[in-house]
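This is the structure I have questions about; it appears just below.
A single protein chain has been omitted; all remaining protein chains appear in their positions.
In order of appearance the chains are A and B, and numbering begins at 1 in each one.
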Amino acid sequence: MSDHAVASATEPRVQADLACTRLSKQFGAFTAVDQVSFSIPRGAFFSILGPSGCGKTTLLRMLAGFQQPDSGDILIKGRSVLHTPPNKRPVNMVFQHLALFPNMSVAENIAYGLKRNGVPKRQHAALIDEVLTKVHLPGYGKKRIDQLSGGQKQRVAIARCLVLKPAVLLLDEPLGALDLKLREQMKIELKRLQQEFNTTFVYITHDQSEALVMSDQVAVMNHGRFEQVGTPQELYYQPKTAFVASFVGDSNQFAATVQAQTDQTVTTVTKRGVQLQCYSELALPPGAPVTLFIRPEVIQVGVCKPDPVPDNCLAATVLRILFDGARSQIQVQTAEGAVLLAALPQTADFQALTPGRSVYLSWQARQGLCFAATSPQHPGAVP
Amino acid sequence: MNRASFHRNRSQFRLGFWLLLAPIVLWLSLLIILPHVDMVLVSLRERIASRQYGFSLDNYTAFFTEPLYWNTFVRTAVMSIIATLMTLIIAFPVSFYIAKVLSGRPKIALFILCLIPFWVSELVRTYGWMILLRETGLISGALQWLGLAGQPVELLYNDVAIMIGLIYTSMLFMVVPLVTTLDSLDNSLIEAGYDLGGNGWQVMTNIVIPHAMPGIMSGCIVVFMLTLGNYLTPTLLGGKDSLWFTEQIYTQFITRFNWEQGAAFGILLLILSSLIVWLGLKLTKQSFTRVMS
Partner (left out) sequence: MIPSLSSSRFYRVSYRCYVGLFFIFLITPLLVVAAFSFNDSLFPSLPWQGFTLDWYLGARSPRLGLLHDHALLDSIVVSVQVAVVTTVASLALATCNAFLFEREQFPGKNFLYVLMLMPLVIPGVILGVSILVFSSTVANWFEVQFEVELEALRPGLVLVSLGQFAFITTIATLVISARLRKFDLTLEEAAMNLGASRLTAIATVTLPFLRPALLGAAVVAFLMSFENFNTTLMLVGSEAPLTIAMFDRLREGSTPVLNAVSVLLMLGSACLALGSLFVQRPEKA
């Protein structure tokens, strides 16, 4: 869906809180952001997911006004903000290291934006109390910043922005500094806050789990471009490009060549000579090199051959068991020598599985994806 | 449109930049560069008639031909070097004690104790030494009381008194950089030196002193500069015959009103101090900006 939706979304629409058209930014010879267009409907949680150096921070800083785009336009509530300095833009930002003012108390931090925006002083106390209650920190106004825990600082940083009721809240990997447990809690908390304030969130991260758990829409970014924009489910189950397929979720990847294609089912042969049925929306000529992606959790593991035989069925030997509680996997090797990871079923049959045992792996053709192995695809290159 | 806004942004940035640049340029040019250029010009002229000046090197030849000037100059340089080295020798063990032997509260307390006398005016410190060293002073009195001297001893107005005063006055500027660099030396390096079979002297010369070299140099440079340019201490503790070069400058400017000669002396002293600083930096391969900041 995404490519098309993005293209049409470039038309300024009333319900879009934030829209960008053909936004580009160069640093010398390096293109940080390359012709990026998107629009975010009001009240959405929109994530930009990409590896470090993909241009997502530059994109966010352009939205906040700390960097000027070389070309393109940024529309907030349908109005171009290119000529609006950062302090006049109706966007607020939660910085990567939060940037809470250390010389001010929690309340003073929150009041800072109110003062700058000319909110009458007598309203401050009520507004601050209200927002602190909403972020579950009632009565914390008098605390100094260095008295807060990491999670509390997060909440103050968010409260400081949300009290200004911005059209869009930008979040620059704010969970990066937290430990794992706290990060899991904050994911849920952020989602709750977004729903409660009903504000558009633009969240950038390199952590796919953060993006998938919280977002309504995720844009996967690579080399300054959006590879795909879609719901977390779409990205996970219907990746449009090899990069998205490999970046979002885990996959067994194989280099292979196309033998034949009927409708969207492609018959391929891997380098080791294993024949596999895969799914592709695109027409792939016989002999074309492709990359196959099979997720560990779609692979059915059985001790005996399944009946009826699914599209793909491989006999394999267990190499080792990678125990990780509910996320346990097994590493297996086929007769041809191909090594795969498969999710370990949590049933009694497999409790006693030991290395060396024979198992059968099976999955449907629709559950394996293949992409042409030539140069990485861009949304624009897709016909 | 886009480009125009970009340019406006740039020009705002430039305006702020010029506003920041203007004061420092005014300061440096009006109070540092032009005065020194003017001093060079004044030193290169002679008075022909009232308000009539001509170019001349006489002020410099006078320096080289008049033994008093020349001797004072060399004496000042040599005594400054001796004072610098003695300050280093006295300060090093104390700095080492503060930085490496002590820790925690006593360390901070002793360090502050080191600093506090230097918050007090140099004049007061020198005055203290005058009271101690003069004929009717404390040391003379103590010597008599102990029976080591039969009559009051005048300990002021000699080179030793000048030296004590100079060392005392400069101590802070040696102790602070030394403590800072020694503090940054990891104790485990000293332990490793011993562990590998070194004795105290070898560890000191092979590990501690090379590590402390930047601090030693920066302390020495600053102390040398301050000593060379000192006026108060030699005048008060050395009396009329202290023969310090800054006194010559003062005499030429204020007493004799011979500004041309005084300016030449000033330039010569500046050249000497720059030369020694430059030499010190070259010898120890330190950068001026790093040592001074």
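Rule of thumb we're sticking to: a contact is a pair of C-beta atoms (placed from the backbone, for glycine too) under 8 Å apart; a residue touches a chain by one contact, two chains touch by 3 or more.
Fair warning: this is a prediction, and the values are worked out from it, not measured in the lab.
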{"item": "Touching the absent chain when the full complex is considered, from B:62, B:94 or B:153", "value": "B:94"}
{"item": "Full-complex contact with the absent chain, from A:92, A:154 or A:367", "value": "A:92"}
{"item": "Interface with the unshown chain - residue positions in subunit B", "value": "17, 20-21, 23-24, 27-28, 31-36, 38-39, 42, 90, 93-94, 97, 100-101, 103, 110, 112-117, 119-125, 127-132, 134, 136-138, 140-141, 168, 171, 187, 190-191, 194, 200, 203-204, 221-222, 225-226, 228-232, 235-236, 246, 249-250, 253-254, 259, 262-263, 266, 269-270, 273-274, 277, 288-289, 292-293"}
{"item": "Residues of subunit A (touch criterion as defined above) contacting the omitted chain", "value": "64-66, 85-88, 91-93, 95-97, 99-103, 112-113, 116-117, 160-161, 164"}
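Definition applied: only the chains that are shown with their structure count from here on.
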{"item": "Where subunit A and subunit B are represented by their mean Cα positions, the distance between them in whole Å", "value": "62"}
